[in-house]
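I have placed the structure first, in the form of structure tokens, so that the comments after it can refer back to it.
Of the protein chains in this complex, one is absent; all others appear in place.
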Amino acid sequence: MKEIKLGVIGCGYWGPNLIRNFSENYHTDIKYVCDINENRLERIRLRYPHITATTNYKNILKDNDIQVVAIATPVHSHYNLAKDALEAGKHLLIEKPFTSKVKEAEELVELANKKNLMLFVDHTFIYTGAVKKIKEVISSGGVGDIYYFDSVRVNLGLFQSDINVIWDLAPHDVAIMDYLLTEKPKSVVATGASHTHSKIEDIAYVSINFKNNLIAHFHLNWMSPVKIRRIILGGNKKMIVFDDLDPADKVKIYDKGITLAKTNKKTVYQNRIQYRIGDMYAPNIDNTEALKIMVDHLADCLLNKKTPITDGESGLRVVRILEAAEKSMKKGGIKISL
Amino acid sequence: MKEIKLGVIGCGYWGPNLIRNFSENYHTDIKYVCDINENRLERIRLRYPHITATTNYKNILKDNDIQVVAIATPVHSHYNLAKDALEAGKHLLIEKPFTSKVKEAEELVELANKKNLMLFVDHTFIYTGAVKKIKEVISSGGVGDIYYFDSVRVNLGLFQSDINVIWDLAPHDVAIMDYLLTEKPKSVVATGASHTHSKIEDIAYVSINFKNNLIAHFHLNWMSPVKIRRIILGGNKKMIVFDDLDPADKVKIYDKGITLAKTNKKTVYQNRIQYRIGDMYAPNIDNTEALKIMVDHLADCLLNKKTPITDGESGLRVVRILEAAEKSMKKGGIKISL
Amino acid sequence: MKEIKLGVIGCGYWGPNLIRNFSENYHTDIKYVCDINENRLERIRLRYPHITATTNYKNILKDNDIQVVAIATPVHSHYNLAKDALEAGKHLLIEKPFTSKVKEAEELVELANKKNLMLFVDHTFIYTGAVKKIKEVISSGGVGDIYYFDSVRVNLGLFQSDINVIWDLAPHDVAIMDYLLTEKPKSVVATGASHTHSKIEDIAYVSINFKNNLIAHFHLNWMSPVKIRRIILGGNKKMIVFDDLDPADKVKIYDKGITLAKTNKKTVYQNRIQYRIGDMYAPNIDNTEALKIMVDHLADCLLNKKTPITDGESGLRVVRILEAAEKSMKKGGIKISL
Partner (left out) sequence: MKEIKLGVIGCGYWGPNLIRNFSENYHTDIKYVCDINENRLERIRLRYPHITATTNYKNILKDNDIQVVAIATPVHSHYNLAKDALEAGKHLLIEKPFTSKVKEAEELVELANKKNLMLFVDHTFIYTGAVKKIKEVISSGGVGDIYYFDSVRVNLGLFQSDINVIWDLAPHDVAIMDYLLTEKPKSVVATGASHTHSKIEDIAYVSINFKNNLIAHFHLNWMSPVKIRRIILGGNKKMIVFDDLDPADKVKIYDKGITLAKTNKKTVYQNRIQYRIGDMYAPNIDNTEALKIMVDHLADCLLNKKTPITDGESGLRVVRILEAAEKSMKKGGIKISL
């Protein structure tokens, strides 16, 4: 028998993926789905006749069998739904971005801690084979000191009506950065532009400075004629390119870089920099669906009292950067300290 | 007989390319080459025994036969050499970047105007078949209103000892932007980092805001494991990708974009945006060496009293942006008005 | 009410795709599925509880409501199943390759004609947006005289246990060739090799000569470290590259080629050939699932008494080439006339 009973709130774009993966997991048992849109519920009912479909999420909260509530609604509704669920004593899975304000995220983290409930943020990319492999390489010291983290996520569409391109696309890459790097960001500068009547920015550039000479940058664009999803991560030992759209070799590890000759004498500058151009290596990547691994991890955390890799704290750190980036962008690119 | 006599100062990396192209042009006759490094001069003498090689550029300036002086020295020396040459009544070709300070560029432009001498800045990319083709498409109205100009120029090396990555790499792309766009930049924000003892930045991100909703961005990096030289230019009618490293299809023109339904009624946002995903077209590009075309244009300007496409004013506009970008970067990413 | 009642025999790899598409079509109503493997039937029952699942295909044949039988079993069983179905008065959809022998295919075509029943071979690729677009370009005269058809379909796996790589992979590309070209093949030469104990060839090269100077070639390989699915088609007016793995631009049409100066005088050979290197154009391709379009076409053929694009004759033409290619390969590459 599946031990973990849960309900899913929100059956739009991502909810059905959660439902499918919860159904296929050996520990999780979906008892409820909820959406305010009846058509969406109808589609779920056809495929999963045994699940109770409701338009009122409170029906889920008051069922004592339910241990976990998964929230896959638009971000502006996360805070209220999450607060209600936590107060009803439910563990939580929340879609990214965690909340639309730092204050809300802080409150939810605090509340979950107080009530000793799990707060799991669905930063799905953290559970991909590619990101896991990169983490291993970094953790083993293979990359050395990290110099930069450069991310591009651009495509034509899908324009959102309630959030701008930063809140829509950056959570993926900022969460990956947060997972891979241990350094703390110091300040954010962001610029962007809107090209529709909505004034919602469809293109944005976010730059993050750290205490040392590490720098991170995010290019986010809903209006690109070509689709690019690529992270370049440079270190003093190795450099990594993660191209999520390369079907064959998603992660390439380059033995390239510069070597700084250690010398006290005053020598000509050029002589001190040596280029190292070595081999490239593309490790085989586990292709298991990331959402499946996320659900496995969620079940493991609940059953074995573990802390999720993508807990509320990590969700909060991501929201802090998104909020600062938006603020910088709205003011034309001023520098915001974190 | 070749009508235009000239001398070239600086025989390092780029100078020999100038010398070769001046030699092959039907109108230009190199009489002198100059460098403070005797080895470099020796190499030129071997290949061009008829050219006078000198370590003293003043020998060139005092020869009344010489109409044009080409300056291909490190940027910090441009101003003094250019000033001397103009005062000696010589027309000028100067390598990019024009000068290392706005003030210097302004002075040289003024001096050239006063003395009625030509100031030609070698923004070579402007003379490539690819950029020319893009200009044609834009000029004919094919792109429509331009939404963004996004440029990436990254590679491993070549670290410069006297200038940072902005001054080294951005002149190419800023000059292309200056040539393609008619809008005037309003403010600059730049961030960057150095990873060597020299404190010279090897990675930088430069963002430019314009008066309307146009935005430009430049990613410059000497420390990338992969080489990328790509500009994406989005407009409301067409979008263009210029990939300088694609040997087959450098310029791709996409009939892609969004269409904003014109409506006064308050309708749901999603309904107002329609995606247009049409054909892609890669025009055949003229592969003539850009430097050859530049030298042809220079000769044409001199012989027929034309203003160069890349005149002192365009050089000055580029330097303005570089100086502002560096200032922003040095202060950790503050916003600099132009 | 859905007018066309049908049964599907074979629920292995491809059968479920047929079942899904028949379910979603407005005209086709699956009443039966059949497989000798109970586990497979069980999986279908779970998803489609209203369909009768049987291990005995004769149950389908004796039901007078059934108009169409779809056969998605291993190729060696096609002939017997198809013959029984035709004799029971059923229209037929058969997976590719149509049969494992020319003689069988001829018999089935004759039998279907005699009984006035439809014989529809599922050459799915013919129903892709890409192949349809290429056909349009050729039909409109855009390609001119066709010079060659070069196809590569290679990958690691999936080794088949009953048929070699020609019978497994070539049906796709030979069917595409048969659909696109109007010329008749004259002779076949094929070479290949097996690298397993089974003696089943895992790599093969098939070359087809035509009456004029048209030539076709197929590279088929189960042992390639990289996946390639690409057809190059050269004509005297245009050349086309169809790269099925390119997510962005599957079909590229090149205005490239040679021009032969028309002259009776004996001139130097080089002067008579002129290279034409023009633009490239990548038309937007309809991404509708090919199987959906195939099922639509099947319903249209049945309801409106039309002849399928991929009828028994086309299936037979493909089998003729496969059989000749195998014969050539088995004899070490002798030339087989068609």
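Note that the chains are named A, B and C in the order they appear, and that numbering of residues resets to 1 at the start of each chain.
Basically, a residue touches a chain if its C-beta (ideal position, glycine included) is under 8 Å from a C-beta of that chain, and two chains touch if they have at least 3 such contacts.
None of the values given here were measured: they were computed from a predicted structure.
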{"item": "Identified contact with the non-displayed chain, of A:A88, A:L111 or A:M280", "value": "A:M280"}
{"item": "Touch with the omitted chain, as defined above, among C:I30, C:A82, C:L119 or C:M239", "value": "C:M239"}
{"item": "Absent-chain contact - pick from C:F98, C:Y147 or C:W167", "value": "C:Y147"}
{"item": "Contact footprint on chain A, counting only the chain that is left out", "value": "248-249, 255, 277-284"}
{"item": "Residues of chain C in contact with the chain not shown", "value": "147-148, 150, 154, 156-157, 159, 161, 187, 189, 191-198, 203, 205, 207, 209, 213-215, 217, 219, 221, 223-226, 232, 234, 236, 239-241, 252, 254, 256-258, 260, 268-270, 272-273, 275, 277, 280, 332-335"}
{"item": "Absent chain, residues of chain B that touch it", "value": "226-227, 245, 247-248"}
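Here is the rule we use: only the chains that are shown with their structure count from here on.
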{"item": "Interface residue overlap between copies chain B and chain C, same or different (over half shared)", "value": "same"}
{"item": "Most centrally placed chain, judged by C-alpha centres", "value": "A"}
{"item": "Distance from the mean Cα position of chain B to that of chain A, given in whole angstrom", "value": "39"}
{"item": "Where chain A and chain C are represented by their mean Cα positions, the distance between them in whole Å", "value": "43"}
{"item": "Inter-chain centre distance, chain B versus chain C - centres from mean C-alpha coordinates, in Å", "value": "53"}
{"item": "Per-residue overlap in chain A, given as positions that touch at least 2 other chains", "value": "226"}
